[in-house]
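First the structure, which I've put down as structure tokens, then a few questions once you've had a look.
The complex appears here without one of its protein chains, the remainder shown in place.
A and B label the chains in the order they appear, each numbered from 1.
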Amino acid sequence: MSLRFGPWSVRLAPRALVVGLVLVLVAFAVAVAAIATGEFTVPIPDVLTALFGHGTPVAELIVGKLRAPRVVTGLLVGAAFGLSGAIFQSLTRNPLGSPDFIGFTAGASTGGILGVIAGGTALQIAGGALAGCVGTAVLVYALAHRGGVQGYRLVLVGIGANALLLSVNSYLLTRANINDAATAGAWLTGSLSGRGWDHAIPVAVALAVLLPVCAFVSRPMRMIEMGDDAAKAMGIRVEAVRATAIAVGVLLCAVATAAAGPVIFVALSAPQLARRLTRSPGVTMAASALMGAVLLTGADLAAQRVLAPTQLPVGVLTAAIGGAYLALLLRKDRH
Amino acid sequence: MPVGEQVTTLVADEPVVPRGRPAALAGGLVVAFGVLVLVAMASVALGARSVPLSTVLDALTAPNGSSDHTVIRELRVPRTLLGIGVGAALGLAGALMQSLTRNPLADPGLLGINEGAALGVTLALGLFGLSDPAAYVWFAFGGAALASVVVYALGSSGRSGAGPVRLALAGIAVGMVFTAVASAILRMDSQTFDRMRFWLTGSLAGQTSDVLLRLAPFMVIGLVVGLLLARPLNMLALGDDAGKALGVAVTRTRVLTAVSVTLLCGSATAAAGPLWFVGLAVPHAVRAVVGQDQRWVLPYTMLAAPVLLLAADVAGRLIARPGEVQVGIMCAVLGAPIFILMARRRRLAAL
Partner (left out) sequence: MALPQAARLSGSDLTLAYDQRVVAAELDVTIPDESFTVIIGPNACGKSTLLRALARMLKPRKGAVHLDGSVITSLPSKEVARRLGLLPQSSIVPDGITVTDLVARGRYPHQKLMRQWSRADEAAVTEAMRATDVSELADRIVDELSGGQRQRVWLAMALAQETPILLLDEPTTFLDISHQIEVLDLCADLHEAGRTMVAVLHDLNQACRYATHLIVMRDGAIVAEGEPAGIVTPELVAQVFDLRCEIIEDPQSGTPLIIPEARRRVTTTA
């Protein structure tokens, strides 16, 4: 299916459009459900009126101050993780290529733990995570660089860095005093509880800046999936595209981790689940972002309700999603 | 069956891998053993409180009940023996895995096997309250076996087959899921968490000689089975079909290797927690010296890996006195750069 308008033209896959639309609706539904329910239930019409600014004062307090920021943060962080995962799976040409496994998330954790131990404020901890993630990525990229960065070398160097940082993290945890260790431990599982607008806004800004870049590199990245030579033959500057894509993927992962802690497995599973649904060749950015948003808000909702009143950290739920995803990969490959 | 006989004699008399210099290699094995003894002595003598070697010898031959002697007999000696056992087990497991999968990056920690075993132990201790090592080690075996099956299936799926990078990525993924589940279990039970916090990073400290005695039989069986697999593994190095053509029972060799790896990784992890990289670098270094013949690679690895582990453990005790850095962290700090160097240098099959 194609759409042409004057000199403009795009090629559209109807199924991908429908799936995208459905994912938007599901994300919205989950968001409304997450805002409406909890210890104090707000009827859905009140949620909607409160969201648009004419609710009762109580509803506005609960919706606008407490629940909406958390849900919006979840949506944005999920989208950022989904996009980041899509980028790295495309670059590594592997459904297991995820920032979780190649040291970036672990580097963010190191920064976050150091922030906690240094007694930093929430903002400083977030800054530590951001710096840790970006710093790790620069190091991994530099170490993997040998006349260009091949996807597999990035993965292997990343795996080495991941192992190193994970043990540095546990060393820091065993060294820290018991209170810091507990705070850091909680932060490490990843959580959306207590997230306010000041968490959501940086992620929103990052997405606003980085989404156009994503759109710009997504087409050449699709060509690179066919091999470096094939892409170069099409006139793509492979190294430049790859470096840009890595930068975008790392920044998304860093910003998301800074906001919600290292929530692992969303970046891993969102792109492939989206791909299964859209039946598109290779990973698709938009659907991956939407799927990430749905997965994270859905997991957060479940984490709050499954064992209510006990609140689970959302990271526990996403770990379960990760396990289920691996099982899915296994099952698919059997036939 | 004249043809079959010919093939067998060929295998027996003319190993495909050049034999090298048996006398020199056997001598080297003695040297390696000597080095292991020296490092073991160092491990007994050095630590938060270092004691002179003469005191060590006294403590071993004529204990007088002094606090130095008690520390040596009750803590340092069991810890050292545990290090030797765990090192030998993980080193041999790594060498076996690298040989069977023809994958230079195979390592029990990297491929998620040790994390699987650790999840088994966590379940046994955290949920079922088992405390006898000989009982909970079975959970470790179960976890290790599950992990190896899943990782291998994931790593060999897809069109390209089990490339080294794919397998490594599958191992990391599975290992991280297992670790996440284990930490979720521990978070629900703060008492167990406190007990297992150090074990989960990998530590030789805090295990009694009783634990060692309960786990030793499993390690020994795993080591013996592994060493006996050297000859068929030599043949399989040429490929499954070539191995079969040379008269190797391919399936039996694979199953026995898996059993040996499971016993080794399960018991080692039950004793010291999930350790990374012990099984990675040592077989590589050994192969660079003795060549590709598994009949030498396996015993050499078995002696060299505990040297590395004990040295890492001693270093961990010395650099942070009076505290110590757990050996698991030391292994990662030493092993990860080696792994990254390998990744940079080797031209591995692309994804």
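Here is the rule we use: a contact is a pair of C-beta atoms (placed from the backbone, for glycine too) under 8 Å apart; a residue touches a chain by one contact, two chains touch by 3 or more.
Note that the coordinates shown come from a computational prediction; the quantities given were computed from them, not determined experimentally.
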item: For the chain not depicted, the shown chains it touches; value: A
item: Hidden-chain contact residue, picked from the options A:211, A:236 or A:303; value: A:236
item: Among A:2, A:177 or A:310, residue touching the chain not depicted; value: A:2
item: Positions on chain A where the hidden chain makes contact; value: 2-4, 7-11, 93, 147, 215-216, 219-220, 222-223, 225-227, 229-230, 232-237, 275, 279-282
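Note that in this section only the chains that are shown with their structure count from here on.
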item: Averaged-CA centre spacing for the pair chain B and chain A, given as whole angstrom; value: 35
item: Chain A - residues contacting chain B, complex; value: 92-94, 96-98, 100-101, 143-144, 146, 150-153, 155-157, 159-164, 166-168, 170-171, 173-174, 185, 189, 264-265, 268, 315-316, 319, 322-323, 326, 329-330, 333
item: For the chain B and chain A complex, residues of the former touching the latter; value: 105, 109-110, 150, 153-154, 157-158, 165-166, 168-170, 172-174, 176-177, 180-181, 183-184, 187, 197-198, 200-201, 276-277, 325-326, 328-329, 331-333, 335-337, 339-340, 342-344, 348-351
